[in-house]
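Note that one protein chain is taken out, while the other chains of the complex remain in position.
Order of writing sets the labels: A, B and C. Residues in every chain begin at 1.
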Amino acid sequence: MAAKAKKTSSLGFVLKPMKRTGATVYKSLIAGRPNTILYPYQKLDLPPTYRGKHTLDFKRCIGCSNCVQICPNDCMWMEKLEDPELGKIERPGVDLGRCLFCGLCVEVCPTVALHETGEFELADPDRAKLKFGPKELRDDTYADKIVEERQKRSVPVLDLDKCTGCEKCAGECPEMCIAMEQIEGVGKKKPEINLPKCTACGKCVVVCPEKALTMKDMYESYFDMPEPKFILKNCTGCQACAKACPADAIYMMDMPGTEKVLKDGKKGKPKKRAVFVLEKCVGCGKCFRACKFQAIEMPGVRK
Amino acid sequence: MAEMWINMGPQHPMTHGLWNLRIKVDGETIVDAEPVVGYLHRGIEKLAEARTYTQVIPITDRLCYGASLAWSHLYCTAAEDLMGVEVPERAEYLRVAALEMQRIASHLMWLAAYAADLGAMIGFIYSMRDREVFIDLLQALTGSRITYNYPRIGGVAHDAPPDFARDSLRACDYMEKKLKEYEDLYEGSKVFMLRNEGVGILSKEDAMNLGITGPSLRGSGVKCDVRKDMPYSVYPEMDFEAASHPDGDCYSRYRVRMDEMYQSCKIIRQAVTKMPAGKWRVVAPRNGPVGTGIGRVEDPRGEGMMYIVGDGTDRPYRLKIRSPIFVSVSAAPKLLVGYKVADVVAIMGGLDMCIGETDR
Amino acid sequence: MNLYTFCYGLIHWLVDLVNNLWFWLGGHLPGALGGFFTWAGDLAKSDLNISFFAILLEVLIMVIIALINVLNFIWIDRKWMGRMFDFYGPYYVGYRIGGWLQNLADGIKLFVKEIIVPKKADRLGFLLGPVIFVASSVAALSTIQFSPQFGVLTSGVDTGVPAGVLIAFAFFAIAPFSILVTGWSSNNKFTLIGGLRSAAQMMSYEIPMLLVVASVFLLSGSFSFVGVVGAQHSVWFFIPLFIGFLVFLTCIVAEVEIQPFDLAEAEAELVEGWTTELPGFRFGLFMMTSYMRGYIGGALVVTLFLGGWQGPSLIPAELWFLIKAYLVFLVIEWMRWSNMRVRIDQLLNIGWKRLMPLAVINLLIAVALKTMGWF
Partner (left out) sequence: MVDGGRGEQRREGIERPPSLISESPEERVIKALLEAFPTAVTDFKKLRQGVLRARIERRDLFKACMMLRDQQGFEHLSMISAVEYDTRFEVVYHITSYQNRLLVELITTTPKEDPSVDSISSIWGGANWQEREAYDLMGVKFNNHPKLERILLPSDYLYHPLRKDFKG
């Protein structure tokens, strides 16, 4: 290092570079072939991580719109469709003319329904043809074919409709990671699972008499997703959030003791409230946007 | 002939981007120079204020086409400094390996442009051919060829592919063989030495005072390297030297970059062999705290710095980017005056211009 | 039988064919009209007329052969450059013949482009400059002789044109003038600098080149192609005049303006040099002509130093000449693609301080050889 420059003699004026180029000619003309490939006819192998055009698995996608929200360029949108198999659904579409191919949408997808394939020859003279709606992106077999890199873990998932609040799961858990929590206004308890401590032993699932807990493979999220905060006094029980939730994490439960007394003296229906099962929450903020009464707060999420 | 102003740029083969160098020539001798930048101003600092911390990463990739990984890594270090996130060790090793590959790829691209500037198309083609080796490696690692979007706040996006270590070691061997070839091709040629020795001389004091950083500063005999001075990531555990050369002319800047490629090969070898197993990513908080964070790395072009101000929301309040070339190009009059028109390409090419980061 | 006698015979036959009609008309038409036709027939039959058209035909044949050669040269250059750069070169256009048709495709593409004259350009100079460039190069081309029998000759004797080499150099040296005119009239600073560089380059390289040529003339004692090549019967001149050979090769590279010395069109600092403003086919013509000049340069090197058309008589002399010219061209291209461009002051330094003394030394060697009576 820091050596003085090699003294180049005048004889090496052109001969040394010519020696090197001559060696290349020998390599590419006589001993072998040139380094390039004849592109439209030969193609390079792309690594499996390559980020090209998107595909969407309709069966895995739950329509949470996380991909739309994380897109730095706003090039994705949710489209409402009717599918003969899946009914009324919402699925994302991509405008590849504006796409950065950053892959954040694939990373954030909670069910790994969205993938990026190795297809890169996307040029088209018509800009409108670069807009790929959900139907053009659909490929229900692609996600099963590739090796998944995302870490999966089995976690017990609660179906609150079946749960009676019997506390058996909390008693069985060897890691003591299930705590029973009183649901305010309902008078029932629900198990709250401390996911970081859970070892997926499955004992709580076995012990549950109502089969409300099931073991399910969930993908670990790489992102710190916002969690909804519920404000009971604003809730009117309108069910908008439960309908909007793509992950079925919101249940509506009756609140006994809030029945209005009707004119004929009978009691009417009790007021309902939303109950969140946060283990299932994907942090999409749809409930927050659906709620018209400021009963759900999500800091940092824009309406 | 009377003195006249010549606009070299915005569309000119010398500019490697979109900027304008106005030079005043007396015959073929330059008597005055004035760089004009701003043609590629995209307002990345303002864009970042409207995006969440994660969404900024692919935007910072667009700062420089030659070394996009270095810039997204810089952003991530600054954001980690702001949030206080600890990065897993495997992620740091992966980052260092990827960064050094990026450095080689960037220097090769510089070499390609420099050779083409001096008239040797052969250097352009050979450098681009060998850059492909590292681009392929980075493609397998990150999934993309130019804008990698690989570092994340709190780690990296993917784990290494299965044969990554083997391929990297092979690529390093290949590269060191090829670097010898380049030395014959350039230093072995008298014409190259004629064009480089004693051209664009910049003294040590001037270089430091004008804010020139990176290989151009080390080419003036100052042995400073952010990787050594304020070590980040796992650079303290790597055994390498900060290349420097005392002459301060174009040849010495060239020599520094060539030596840096050797050093980078050395670092890649160490990084892929020492790489521990484990997690490569931790979950970073969504909302940054109130406060400031600063990242300072050795970009392939010089000292890259970012200054983030957080206000507690999920978006940065202010992101300031220090571009090494923005400062270096302001020293153009000092470098150019007194030399010939043909030396403009050697001197400005020797600074490794990248307009994406200059104009932001 | 050489090219001149062949052309002369052909033209003579054609003239006779036409003259039958003329004389028939002259015999049958009355009065002054008939006399006119007879006079015209006599004029056409005259030796002056036939030899004039014979030489024109010769030039045509030579230029056509040269143009085919130039297409070959471009193709070879591209393939050779491609392999040197580790890629295939032209491949798909004319797939069966190795991409040979790519040049034609490029030519057609340039031909259909619009011809744009910059508004503030000097119109006459701008339009005429490239024409002079092309015309002088073609004129130089037509002086090249492939063998004593094959070339633009003026008599049936195989001694060639007297002072043919001198004429070739005279035509060859016109080009920088046209470059200067084009560069100035384009009204662009880059073209102006390119033109001035070209003028400076010509001034400094023409002198050593002609000194070396003088040494060759001294040894061979002749100005004509046949004389120069014939003098190399026993030993090719590049052996006794090795210094001169190197100087001449360097000067030819500089005159042709290819890579180490292509300062007039240095694309890095001067965009495209003096051709910056040239539109469409004018640029295409310039590209073609620069290869043509490379071909002339190679032919001159072969003639002066490498024994011309001499070689084992397994293959015809004309082919020997072409093979040698192609080889010289390949070496020049090899040098071109492995090297960088020098700066203008260094170019002049090399020209005046290195090549000039070497050329003088070479001339002294030639004088010494001549006085020793070895040649």
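Methods note: a contact is a pair of C-beta atoms (placed from the backbone, for glycine too) under 8 Å apart; a residue touches a chain by one contact, two chains touch by 3 or more.
These numbers were taken from a predicted model, which means no experiment stands behind them.
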Where the missing chain makes contact, among the chains that are shown: B
Option from B:37, B:74 or B:156 whose C-beta touches the chain left out: B:37
Residue among B:212, B:271 or B:348 touching the omitted chain: B:212
Residue ranges of chain B at the interface with the undisplayed chain: 37-38, 41, 43, 45-46, 204-206, 208-213, 221-224, 229-230, 246, 294, 296, 303, 305, 307, 309, 317-318, 320, 322, 326-327, 329-331, 334, 359-360
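One rule holds in what follows: only the chains that are shown with their structure count from here on.
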Number of hops, chain B to chain C, where each hop joins two touching chains: 1
Middle chain, criterion being Cα centroid separation: B
Pair sharing more residue contacts (C-beta pairs) when A-C is set against A-B: A-B
Whole-Å separation of chain centres (CA-atom averages), chain B against chain C: 48
Chain A-chain C separation of Cα centroids, rounded to whole Å: 70
Geometric centre distance via CA averages, chain B-chain A, whole Å: 34
Touching two or more other chains - residue numbers and ranges from chain A: 14, 17, 20-21, 24, 35
Multi-chain contact residues (two or more partners), chain B: 120, 122, 126, 129, 185, 189, 191
Chain B contact footprint on chain C (complex, rising order): 84-87, 189-190, 193, 259-260, 262-263, 266-271, 337-346
Touching residues on chain C, where the partner in the complex is chain A: 80, 82-88, 91, 260, 334-335, 337-339
Sites on chain A touched by chain C in the complex: 14, 17-18, 20-22, 24-25, 27-29, 34-36, 38
